[in-house]
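Shown here: the complex without one of its protein chains, the others still in place.
Per-chain numbering from 1; labels A, B and C assigned in written order.
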Amino acid sequence: MRFLRGGGIAGFVIRRVLLGLLVMLLVSIIVFVSTQLLGDPARAILGRDATPDRLAALQKQLNLDSSKVGQYFHWLGGLLSGDLGTSLASSQPVTSVLGARIANSAVLVVLAAVISVPISIAIGSYAALRREKVFDTVSSNLMLVLAALPEFVVAVLLVILLSTNVFHLLPAISPVPPGTHAWDYPDELVMPVATLVIAVAPYVSRIMRASMIEVLESDYVEMARLKGLPERTVLIRHALPNAIGPVFQVIAINLAYLAGGVVVIESVFNYPGIGLALVDAVNNHDIPVVQALAMLIAAVYVVLNLLADVATILVTPRLRTRL
Amino acid sequence: GGGSAPAPSGGDTSAAGTPKKGGNFRLGVTGGGSKDMMDGQNIVTKPDQARLVTAFETLLEFDDNYQLQSTGLAESVEADSPTQYTIKLRDGITFQNGKPLTADDVIYSLQRIGTQANGLTGFAATATMDIKNLKKIDAKTVRLPLLSADSTIPQTLASYTFGMVPKGYQAYKGDPSTQIGTGPYKLKSFTPGQQSVHERYDGYWRDSYFDQVTITDFSDSTAQINALKGGNIDAMTDLPANQVNAIKSSGVEALISQTGGWIPICMAIDMAPFDDPKVRQAMRLIIDRQQILDQIGSGYGQIANDLYSPFDAGYNKDLPQREQDIEQAKSLLKSAGKEGLTVDLHTTNGASGMVELASVFASQAKQAGVNITVKNDPNYYGDAYLKLAFSVDFWGTRGYLNQVQQGSLPNSPYNETHWPPKSGEGSNFGDLYKQALAETDDAKRADIQHEMQKAEYDVGGYIIPYFNSLIDAHSSQVQGLKPSKGTLNLAGFGHGFRTIWFA
Amino acid sequence: MTTDQLPAGETETTGGGAAVTVRDLRISTTSGVEVVHDISFEIAPGEVLGVVGESGSGKTTVGLSLLGHARRGLKIAGGTILLGDRDIRAMSDADLRRLRGSLVSYVPQDPASSLNPALRIGIQLREVLEAHGSTDDKENAARIAEMMREVALPDDPAYLKRYPHQLSGGQQQRVGLAMAFANRPRLIVLDEPTTGLDVTTQSTVLTTVRELAQIHDVAALYVTHDLAVVAAVATRVAVMYAGRIVELGPADKLFESSGHPYTRRLVGAIPRLTGGRSLVGIPGHAPSPGKRPAGCAFGPRCRLHVPECDEKVPDMVPLGPDHSSRCIRAHEVVDFKQDDYGDPVALPEPQAEKPVLTIENVVGYYGSTEVLHSINLTLEQGEILAVVGESGSGKTTTARAISGLHHSWTGSIRLGEMELAKSARARSTDIRRQIQYIFQNPYGSLNPRKTIGESVGQPLSVFKVASGKKADAMVGEMLEQVSLSAAYARRYPDQCSGGERQRVAIARALIAKPSILICDEITSALDVSVQAAIVELLGELQRELGLSMVFVTHNLPLVRSIAQKVAVLADGSIVEYGETAKILANPQQEYTRHLISDTPSLEVATGEVASGAGVADGERPE
Partner (left out) sequence: MSQTESAPALAEGVDVPTPSVRSTALLARSLRLWRTRIGAFLTLILVVIALAGPLLAPHASDDFIAKPFSSAAASGTVFGTDYLGYDVLSRFLYGGRSILLTALVATVIGVVLGVVIGLVAAYARNALDDILMRLMDVIMAFPQIMLALVAVSLVGAKNSVIILAIALTTAPRVARVARGAAQPVVERDFIGATEAMGVSRVRILFGELLPNILGPMMVEATLRLTYSIAVIAALAFLGLAANPDAANWGIMIQKNQVALASEPWGALLPILAIALLTMGTGLIGDGIARTAAGIDRERGDE
């Protein structure tokens, strides 16, 4: 892997982007091939109404007769030029079908990330500091319990607690009417975001705790203390930057997981995002939409990983200067 | 036999209070998705039904007892002869763009349905209509000639997919202003899979009360119930039967309508092992209808007798109610050499109850030594559909002959049982059907229907355990809802959202 | 930070002028097991007290206690630690914090892991000053520059912007020293600061320490397990064994006429540059905390052991001014002559003209970088060939190329007449059997999930020598041959000490009946006493079995005790090659001379050999 050297941080980013694009290319092949297995989209669209004549008419309309390879390159070309095709189910361009939904899901994921990451880093670090003490025991076990609860359970329990049965504080659903923005309804976002936060925080805080403990045990933290540095300096300047490096990867994986995890949450809260769109598209065998969503989610994963790598490099001079 | 449906609740609210204008009626509907559409004469999903009836009306209408009434756009639909009808339009009806409804619109509407390439739901029902030769007599009168006698024409015209659209009408393609009907609400915005908003049309020819109707898609009934309980919607479709008691406590009411809808277990009469009438007979003796009604419908529904269309005037009430008889079923199977039969039963989540029916039936069949494996196949309505020996399907309320035309003739689009047989009892079914269509005398037609039903009862391929109820729920603020025997939820969505109002 | 500094002056002090006074210090684990017992010593300003002892004897623990610090799981259980006249144990946390880094500072063993990898060294230096009240940036910058010069590092801002990993090990260690001296402390604790550094760097660091201590009149506690290092740097030495100081006295006294059997044997275990004497290891090992006997902890390993030794822990017996030993027979011990340990021995003559291994024009690469330049060597039957050189000179690469573990080379390596393929896998079973490789790190070379028996028996099955009962018997025999018992076969590596593991590794190599043994620094991870025992064993085996060996090491004195021939590698080339005695006595190359002079040795310390030029002008560009 000699060519994977040199060029400093910019060179690294360029190489990672190229690698990411390679992954995306492979992803696109897999997505295309596997969505071919979804079967005849015309029949899928018509469902019970698939009488031979209607079927024939639709197949012609969908232009399903050209070669598979040709279809793939046509699709790929479309992807690259921002044309995701036309939804089979709604006959609308995929971009317009998904545009608002992507924005909605992004709001959820970004909010969840912005809230859960600092919280879990704080909890994990503090637990590591108070290792084996009350806070650590309580938070570790709580995190374990939360991690054990599937997110739909968390969501359902939140609904029962906060909106239907116990208290009536928040709306039970978050429909975000079309033409409006998710952030116009802060009260509707509370529960979905809380569910996602609860889904992510345990893992991040656990890793943060472990990483922090390792750093606190390290020679250089002991050395910093032996230098007579104030504890604050030891923690903030010496421990934290080193502890956070390995956590970036975990955050990335978890946020990428969120992009898929929204499926369940959106279904509970009837939140019009990509999760519901995916379930719907899969049920309708709406191949262009499934393809677009698969590519989107994969892209999110690739980008998050890239960001995590870059972030890790940035906080790890050893890696940075080796580039 | 007879149903044991608990007394429907919520029906008496309409008596209370006088209608009031105003408000935004928020309806939550399951079963929608990105396939959602809007067309005055077509539906794909359940929310489409609700959307259709906001803006489009039919020439004739069914009342809450599923009886034909000329309360619709036509003053009358008369049979001039077995092969010709005359349609007379009501005066003073305008489309939502102010243009009056005329004979041209009716001709355009019927021809639109009758053109196969348009792919509309009602196409099959226009088979007997001489669509090309529809004739405008005057601005308000249309002559509908038939290719062959068809006494079901008035019923057909009353089906909700026979909505009247203005001449030149096209399905929704992104512009709400194209959705012009004669109905009480005019489309304001529509996002498939999510929501549509409908504003009151002030020039509507009858009364309507809401300022606005908002139809929201839900992915599952749990979210729907939560939303209703939480006050985020005013009404919802398809409350699971087992939730009727649970929701009562929370300011929410159930609307239970006994309909003629049915969930049959379909045996293809020409496929093994059901090509032997004894096996079919045995299966029908195995099923415990009351248990199915209790467990799947929570008791909301009516025991059926393997026959459909209970509200049809020609429904054969004289045939004895089949009861479970395991012993006889066993001996029938034995004499057919099919003891210990093992068979796959295909089903899908197409309508609520389909999967459960298969499960419950499978467990009942064990008593007779029949081993049924339930196959829940999400692609059921794909290549396999209509080619299966043993499957579950669903149907809504229809008149008998309409139903036969849809599902029980060799050329029917949805003939799951491959009925009728080529020989033996029932092989004259097709001829009888034609006779019945041509018969204008109600009593005589009923006799023919009885004969047809007898054949289906004896050797047909359907097991019809019960007629289900449509159970919907609404907040107690919503007034004017009464149970209805019709096909559509919430009493035809409050008759196109015009007979309901907020207290 | 100069307010409470003592006046510079005498180094020979035991009175109230001591920079630090430790009395009856006891340190135990939090669960109560005592780890360090009854430690008492003093260090005068400007004096360097060396602390030596085997791994686990408690050196680090004592060193850290001088900063009022105990590692996680340990606590200071009793005794007093006076810094000047201030009692460290009575101080509050805040006071301790102010104390650390200003009055007492610490230089850790492993600079690589003790410098924060995420912070530039400039920042790490500056914060010591800032934490103790010097907030003036200009002043600090000037002070940092001064410190850097003192430890002979560049003081330009660009250098200070470097991260720790951009420095060599020696430079890192000197940054650590600079940090420790930054606030002109009165006491500095150095915990094996040169372990892991090559000899040249080590000698530089030692010089720096000594000079700084003298110039600034700082008391220093220098912890090491290497007696030779102590000899080079310390004025007084405390020898620790099993948590106790067993002997305390002036350095020269300790090496010439030590008063404790343990010290004696330690000295005897150290290879001499002058050679001529076989090494004698100390069999067995020190008991760990909680398992220490009621009497003398060294008793079970002591040749002078008498029953009284086991009655109680012996008291310190004064032997002379400032010299005492914890042995009831201390006075007898003093009278022994050091030379009683280790017989003079002649290395066996190799059977010449029968080269078993011929290396011709071998050029080795990593990727496209050439790291070996045309190596030519021959190994005669029954000969031990030592390969020495600084770190990175290509010793390991050469050894791995011979054994087929490094594949990227050109040239020719022949076993007898047979040309060797590059990769071990491509070689015949018999060749693989004939060449056996022993790795440097005994902890890494045995699979921790396999029993000793499985590891030692593996060559038997791989080379299809034997199996089943027969193999088990052979394993047992082999284990005994390397001075372990057959019962060890059932143990796992983690149940063995480092020396035992290395014996197991040797057994695994020998069981295949090889004709050539390649040993890559097989003793450098071990304590000197263990090292001596291993070398002893190898010498025996070589004599008995007529083995030929390539012995890679950076320890020149060791070479003298074991090898007939030596090849000196520098930057991938052989700079000198010939008979050991000749080359060590009369090095032809500047490089070799440096190597010899930088090597700390008892001979220099005890005056047997005049100090070479290297110690004085040991500064080499990094």
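Throughout what follows, a residue touches a chain if its C-beta (ideal position, glycine included) is under 8 Å from a C-beta of that chain, and two chains touch if they have at least 3 such contacts.
All figures in this text were calculated on a predicted structure; none of them were measured in a lab.
Of the chains on view, those touched by the hidden chain across the whole complex are A, B, C.
Screening C:P283, C:G411 or C:G546 against the full complex identifies C:P283 as the residue touching the chain left out. Interface note for the absent chain: among C:S203, C:T235, C:S258 or C:S483, the touching residue is C:S483. Listed residues B:E75, B:D276, B:D325 or B:D377: the one in touch with the omitted chain is B:D377. Only one of C:Y365, C:Y443 or C:Y577 touches the absent chain when the whole complex is considered: C:Y443.
Which of C:A533, C:M549, C:A567 or C:L595 touches the hidden chain is settled by the complete complex: it is C:A533. Contact with the omitted chain, checked across B:T71, B:N242 or B:N428, is made by B:N242. For subunit A, the residues touching the absent chain in the complete assembly are 1, 19, 22-23, 26-27, 30, 34-35, 37-39, 144-145, 147-153, 156, 160, 164-165, 217, 256-257, 259-261, 263-264, 267, 278-279, 282-283, 285, 290, 294, 297-298, 301-302, 305. Although one chain is not drawn, its touching partners on subunit C can still be listed: residues 281, 283-285, 287-288, 291, 300-301, 400, 403-405, 424-425, 427, 429, 432, 435-437, 439-441, 443-450, 455, 458-459, 462-463, 480, 483-487, 491-492, 494-497, 500, 505, 508, 533, 536-537. Where subunit B meets the omitted chain, the residues involved are 220-222, 225, 229, 240-243, 245-246, 249, 291, 294-296, 298-299, 347, 349, 355-356, 358-360, 362-363, 366, 374-379.
Please note the rule applied: only the chains that are shown with their structure count from here on.
Between the Cα centres of subunit B and subunit C there is a gap of 90 Å. For the pair subunit A and subunit B, the distance between mean C-alpha positions equals 42 Å. Those residues of subunit A in touch with two or more other chains do not exist in this structure. Across the assembly, subunit C contributes no residue in contact with two or more other chains. Subunit C contributes residues 64, 67, 69, 71-72, 97-102, 105-106, 108, 110, 113-120, 127-128, 131-132, 163, 165-166, 179, 367 to its touches with subunit A in the complex. The part of subunit A that touches subunit B in the complex is made up of residues 39-40, 43-45, 47-51, 53-54, 57-58, 87, 89-92, 97, 100, 156, 159, 163-165, 168, 171-173, 175, 177-179, 266-270, 272, 276-277, 279-281, 283-284, 286, 289. Those residues of subunit B lying in contact with subunit A across their complex are 33-37, 116-117, 119, 121, 173-174, 189, 191-195, 197, 214, 216-220, 222-224, 226-227, 229-232, 250, 350, 378-379, 381-383, 385, 413-414.
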